[in-house]
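Here is the structure we will look at.
A single protein chain has been omitted; all remaining protein chains appear in their positions.
Every chain is named by a letter (A, B and C) in the order it is written, and numbering of its residues begins at 1.
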Amino acid sequence: MTAYARFSLLFLSLFFTAPLFAEDMETASAETVISDIAEEKTLQDYLAELTEAGFREKEELVLKVVETDEPETLPVMQALLEGDLYYVKDGNTLVYKTSGDPVTVFGGETMTGLGSRDIKKISVNNSLRTLLRAQISRVELFSKNPQTRKTAAINLLKSADELDPALLDEALSQEADAGIKEILLLVEGIRQLESDDSAVRLEGITALTGSLYPEVRGALSNFANRAEADGNGKELAAAEAALSKINAMLRFNSIFENLYFGLALGAVLLLAAIGLAITFGVMGVINMAHGEMIMLGAYTTYVVQQLMPANPGASLIVSIPAAFLVAGLVGVAIERGIIRHLYGRPLETLLATFGLSLILQQAVRSIFGPLNRSVVTPEWMAGTFEVNPALALTYNRLYIIIFSLLVLAMLALVLKRTLFGLQMRAVTMNRPMASSMGIRTGWVDALTFGLGSGIAGIAGVALSQLTNVGPNMGQSYIIDSFMVVVFGGVGNLWGTLVGAMSLGVVNKILEPWAGAVVAKILVLVFIILFIQKRPRGLFALKGRSVDMG
Amino acid sequence: MSIQAKHIEQPTVLYLNGVSVSFDGFKALNSLSLYIAPGEMRAIIGPNGAGKTTMMDVITGKTKPDEGTILFKDEIDLTKYDEAAVANLGVGRKFQKPSVIESLTVFENLEMSLKGGRSVWAALNHRLTAEKKAKIDEILTMIDMTGRAHDMAGSLSHGQKQWLEIGMLLGQEPQLLLIDEPAAGMTDEETMKTAELFKMLAKKHSLMVVEHDMDFIEALDCKVTVLCEGSVLAEGSLAAVKANQKVIETYLGR
Amino acid sequence: MKKMTMGKAAKVLSMTALAAGISMANAADTIKVGVLHSLSGTMAISETTLKDTVLMMVEEQNEKGGLLGKKLEAVVVDPASNWPLFAEKARELLEKEKVDVIFGCWTSVSRKSVLPVIEELNGLMFYPVQYEGEESSYNVFYTGAAPNQQAIPAVDYLMNDIGAERWVLAGTDYVYPRTTNKILESYLKSKGVAAEDIMINYTPFGHSDWQTIVSDIKKFGSAGKKTAVVSTINGDANVPFYKELANQGIKAEDIPVVAFSVGEEELSGFDTTPLVGHLAAWNYFMSAESEENDAFIETWHEFTGDDKRVTNDPMEATYIGFEMWAKAVEKAGTTDVDAVEDAMIGIEVPNLTGGTAVMNKNHHLSKPVLIGEIQEDGQFEIVWATDAEVPGDAWTDFLPESANLISDWTAPINCGNYNTVTKTCGGAAE
Partner (left out) sequence: MNDSFKGGPLTRLIMNDQAGRRLLGVLLAISILVPLSNLLMPEGSILHVSTFTMTLLGKYLCYALLAVAVDLIWGYCGILSLGHGAFFALGGYAMGMYLMRQIGDRGVYANPELPDFMVFLNWTELPWYWYGFDQFWFAMVMVLAAPGILAFVFGALAFRSRVTGVYLSIITQALTYALLLAFFRNDMGFGGNNGLTDFKDILGFDLQADTTRAALFFSSGLALMMGYLISRYIVTSKLGRVLVAIRDSESRARFMGYRVEHYKLFVFVVSAMLAGVAGALYVPQVGIINPGEFSPINSIEIIIWVAVGGRGTLFGAVIGAILVNYAKTYFTGAFAELWLFLLGGLFVLTTLYLPKGVVGLWAQIKGKMGGPGSGSGSEKAEGQA
């Protein structure tokens, strides 16, 4: 279906006067292809055609561009791939544009005074991106930077069968880095599977055995299918042996992976629950507005990021104290305004805080609108840490695990080592006594509630990296948070940690086996049954009963 | 061991033998042994943390002992029962802090405590018979609260709540009463009245009274057991106990 | 004693009744337009925009002088993402407010909840969201896409243009994804896709931890065949899903994800940088170039006072529905439901993407189908479109139970679920 493809040569004559004709879908026709005169053309000509071409034509143009092999070729293709290649509508000058003013491709001049409507991106689609990546990889295979070469080699795994063997041989002979060479050998191995010679094919299988690259597994299973279809028993057996070895390694991987997923989920639960462990666990406030404190933290992150759009990484760091302050101050205000009138009536705190949560949700909806807000992930949080080619740990989860533990550690430190922590414990243990010792219990209460809320705000910063930032986001965490705190044992930070992590891991171990929903149901049933066994949670304070009244 | 060995052949209402309980490594009761004879009144004293309340918890089924046996009327092993069952077997307990049902009236509190009709069904179909009413009136007189029968228990004074609770114990008609610091918070006059009441009760019931107030114990005029660190330190008349060197060192001396 | 009680009861009763709104006042000089979209709760995120769209259309129509010489008056209620409340509010709109038409609902369950009320009271509703089909009511006009106007063209594109051979059908566990995936599964099998090359996965609403599922998709995609994901994941679950895709490094070139519930509005809550190239199939994209669209966007920006606000497919569907209704009312010369229903069929309104939308006999539209790739700026680049408008099919041909059913609200059939084999109108016959 290329009827809607936009392009091109028909209008080459109108090139300079009417670039917008390119948008005219009706006149485009699928059968029109690049004309023969293209042979004579230079890089510049091809690129000029790019501004007008449809996606199919662009693919052919890219292949022609590759052949030009001029100094600009590689940067242009990279810019095209990244979506940084634009043209000025008036005059069709090709420019690179990232964040600042556009820079011309030929000549490198900076063009000023152009608005966003004056230039237009040269769009690419998925197949073009695939093509570009493959083509660029072929060039980058000879880059000086080993990291670039490695990426290029890995990219070539995907298109190994289309590769020029001479190019691969050359790369292999030049490659000094053992790791990259290994990958190139895999590329060669995949190619060997396509060979007409059975011996070479078997050689290929041997070369591929034990590699965890998904492409290798893909090539081998395709090969096995072919061998089965052809009735080639020997090769099938060899391929299946290689595959089963890979699968065994993958199974081992997946155990580790599930554990990691579990800890990552546990970290999210922990972050969500720590604040509640203070407001509910320590102070006994059934704080239904806890989720909204998380939400406030996430919105703070959004606002901070709007204030410093150029630097998402730094803004995230700034957001942490900012979110703590915002949510914390709101928490103090709530405590002073409402909660303090309700001490000794814990169930009524449920009512009041539920009302508050409705108000806060609607307030955020009125201020920011009902839509989710986009919070940008800084680059250092994106990507994965590759343990092996089939096991990659996502950085953001890794950071969140570390972050959650840090927050917990900081909190423990505050409670154990500071005067405020001491006063807080004194007030919760024996209010009249603390009061008679000159502690201003009112302020300790307010600050404690503020602390719990502030920590919920910090959780919001972290969660903004994982999920929606919207008026309802708090609702999705409130129930889980209560489960964690109660499961761990009310009033026990250590219990909150162990509770969150074990619920996370149990959930993730069950999930591949039972599915996401059933896993969650099972976890809930598990909590219900567990509480029967230990009615005061995992880490209950034992001892002579003091609850007689 | 030597103490109870002498009496092993006599009938007992309560018989604790080698009872131990520990919480997180802390031995609240350490091989505690003691017995109470039918119709006996016994005062238990001991410093804080001696295990008095834990002992009551263990007897009434609230806490399960790690080891040891507790025999009621020489045949029923109380460690096998929970609170409600122990109460229905005939062991009544009064707490240190008065625990009456504050949002019910004095009358209702007593009505609830009357023996029998503990099942859900019985409670649903309960009728206040003349017989029961008479019994309640009797208790009201005994605890001197006839005039306040229809007041909320929550509106009573501290001492009155203590009395009401004792009255509720009587309604249960237990054979053994465990009473934790009944004199706490009472005026001297009330204390003496309470002592008189107890002495009267001791004719029909066995009583175990935990108390700090020496005047009160003096007034009770009964055998005294001194607990310390979860086991019996000394036993005998108040005077004998007071003279005991070990007791002086660990408790009275301070 | 008893008498007094009764007297009091009557007083309380009459007060309640008054308060609950037995209002006899029915302003005859305006035409009332009911707006039944959630303004709070989980669906507010999507539906609030549609409420604004209707308000904008009403305002515009009034500037043009209203309809039949009367002004339009919008009546907005909030069913608060609570499905039974939808039914109650629909009744309130029809019985108490006596509205002439309702624009509303988003989720299937809200529509199902409202349907009996609308049918009982013979109301008229325009439903502007893509849905699972398998329904056609006399009282409802469906201006969103039926599965054959979204899902099937999208799969065709992935199969023919991208070369996908292995499929992950991931959805939220409710009726729209279930039905769509059933249809797709049957369609894919009819195209020769083997059962082991189809992976189906359902997750609950608001699912937020996608680690395992994304990792499974990645593994499924490494079997040597080009793999594509067809996502019917709904609403709030999308953000964490796409974030996880990005974090686990799944690029659109390797495993493209085509979504049916992710439009410009949803993208405005995403960080789209890592998502460039993933796809969506709709009948409208904001990036479509046509005069009508430019004008629509401009009016929208003016109305909201925010030139960053995006437009999306359900907005276009609302727009088309409203324009059609207005035309039909003028054609019928009345707002009477039966007359308007009759006039609606065959009504044409220009699409915002060019071409014309037609209301068919089955109360579904003929509309073009577009496929767009996500761009860094949160817009879609249209990479494919059908040659002609596709007529919406109320009953899919890919499910055995509904293959023989058609909907035709004109004489002589006049039936929402007419069985072409038995030549009878199904259960909906009264």
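We take it that a residue touches a chain if its C-beta (ideal position, glycine included) is under 8 Å from a C-beta of that chain, and two chains touch if they have at least 3 such contacts.
This is a predicted model, so every value here is computed, not measured.
With respect to the full assembly, the chain omitted from this view is in touch with A, B, C. Only one residue from C:Arg178, C:His301 or C:Lys361 touches the chain missing from this view: C:Arg178. Considering the full assembly, A:Leu358 is the residue among A:Met249, A:Leu358 or A:Leu422 that touches the omitted chain. Residue in contact with the omitted chain (choice from C:Leu115, C:Val129, C:Leu184 or C:Ile406): C:Leu115. Only one residue in the set A:Arg129, A:Arg373 or A:Lys520 touches the chain that does not appear here, and it is A:Lys520.
The chain not displayed touches subunit B at residues 60, 62, 82-85, 87-88, 92-93, 95, 99-105, 107-108, 111-113, 117-120, 123-126, 128, 149-150, 152, 168, 172.
Residues of subunit A that touch the chain left out of the display are 286, 288, 338, 341-342, 345-352, 354-359, 361-363, 366, 475, 479, 482-483, 486, 490, 517-518, 520-521, 524-525, 527-529, 531-533, 535-537, 547-549.
Although one chain is not drawn, its touching partners on subunit C can still be listed: residues 1-2, 5-6, 8-10, 12-13, 16-17, 19-22, 24, 39-40, 76-80, 82-85, 87-89, 91-92, 95-96, 107-109, 112-113, 115-117, 120, 134-135, 173-175, 178-179, 182, 202, 204-205, 399, 401-402, 405, 416-417, 419, 426-428.
The rule is short, and it goes like this: only the chains that are shown with their structure count from here on.
If you average the Cα atoms of subunit A and of subunit B, the two centres end up 65 Å apart. Remark: subunit A and subunit C have CA centroids separated by 29 Å (rounded to whole angstrom). Centre to centre, using the average C-alpha position, subunit B and subunit C are separated by 73 Å.
Looking at the complex, you find that subunit C touches subunit A at residues 39-42, 44-45, 48-49, 157, 160-162, 173, 202-204, 206-209, 211-213, 215-216, 218-219, 221-225, 236, 239-240, 243-244, 246-249, 251-254, 256, 265-266, 268-274, 276-277, 279, 289, 354, 373, 375-376, 378, 381-387.
Subunit A makes touch with subunit C in their complex at residues 1, 3-4, 23, 25, 55, 83, 121, 123, 125-127, 129-130, 133, 158, 214-215, 217-222, 250, 257-258, 261, 264-265, 268, 361-362, 365, 369-377, 382-384, 392, 394-397, 465-472, 475-476, 507-508, 511-512, 515-517, 520.
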